[in-house]
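Dropping the structure in here first, questions after.
A single protein chain has been omitted; all remaining protein chains appear in their positions.
Now for subunit A:
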Amino acid sequence: MTDRRRINGPPGGTRPPIFASSLESTSDIVAERPQRQRQPNELRKIFLKTGLIPSASGSSYLEFEPSTSLSAARSKPKSVIPPSSSLKLACTVHGPKPLPRSATFSPNLVLTTHVKYAPFAGRRRKGHVRDASERDLGVHLETALRGAIVAERWPKSGLDITITILEAEDDRWWGDAPDSHDAAWGMMNVLAGCITAASAAISDARIDCLDLVAGGVAAVVADETAGRETTSQLMLDTDPADHRSILSACVVAYMPARDEITELWLKGDNSKSSVGTDNRGLGHEALIDGAVDAARGAHSVLAEAVRESAQRFAGLPSGDFT
């Protein structure tokens, strides 16, 4: 659906011209491609803080650690275009509040999730009206959270969860042609971040849940290194900008205490990677288990953030614990 109420800017930026004389060699552009510096099972650090928006009943802010190339480019910029991006999002929870008089009776809590990218979040501008991918993310988030909330504790009430994505993950390295691996892989990282942040914000709003739901991403990537043939590998918490080709990826919403998955989204065709090697370590089960491991990692950060929120609520000094 197009936005006809506003005058919208152009969807994409213009790339600054690069003059051939300023380049030392023709391979200069290619060399700038970011590389994953972490181990395959090493997660990015997560910054998660609750209660930053006082007008909401619960809120949280989540930020992923910028990749090595991005932090290097921030301190010593070589180009106007940042090499990769890191996720930043804010989540607010309003409610539980009574449903409007016009609404039909509901014996359960009516959960509404609203995910919106800020217009400046990605490399291509997003409109003010939510597009299909944002609605899709909203449905995924709702599925993930509804499993954790005890809905019949709150009859006739509504809970609104609003997420604003301030900086989105890239779907691929910006210099690649859109066809190199064009699926929206960045969306899966965004969803994992949304789940973790929403879970923290719900706890911050003092709504009791079965468990803290954490989101995690794992992917099977095929990186071709110069000279050698392509090898597929399972990686946790992948940054799509780091990889030349992602074969399949999986995001889960996981409750560690119950060992249950409330949301599973797996996509991609990795039959080619597993058919040659006959390696079961790259199948869908390994992928799901990898994503669960990533979610366990995010859960430890989440638990710490919720503890901080509880201490603030109880009036205890925060930051003293180690």
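The rule is short, and it goes like this: a residue touches a chain if its C-beta (ideal position, glycine included) is under 8 Å from a C-beta of that chain, and two chains touch if they have at least 3 such contacts; residues count from 1.
To be clear about the criterion, contacts and distances are computed from a predicted model.
> Pick, from "Ribosomal RNA-processing protein 42", "DNA-directed RNA polymerase subunit", "Actin family" or "COMM domain-containing protein 8", the protein name that UniProt gives for the chain of this complex that is not shown.
So, among "Ribosomal RNA-processing protein 42", "DNA-directed RNA polymerase subunit", "Actin family" or "COMM domain-containing protein 8", the name matching the hidden chain's UniProt entry is "Ribosomal RNA-processing protein 42".
> If I consider the whole complex, including the chain that's not displayed, which of A:53, A:70, A:166 or A:261 touches that chain?
Among A:53, A:70, A:166 or A:261, only A:261 touches the chain that is not shown.
> Which one touches the absent chain: A:53, A:118, A:166 or A:183?
Spelled out, the listed residue whose C-beta touches the missing chain is A:183.
> Return the single residue from A:38, A:156 or A:284 that touches the missing chain.
Touching the chain that is not displayed is residue A:284.
> Mind listing the subunit A residues that contact the chain we can't see here?
1, 15, 26, 29, 99, 102-104, 106-108, 110-113, 130, 132-133, 135-136, 138-140, 142-143, 146-148, 150-152, 158, 175-180, 182-183, 208, 210, 248, 253-255, 258-269, 271-272, 275, 284-285, 288-289, 292
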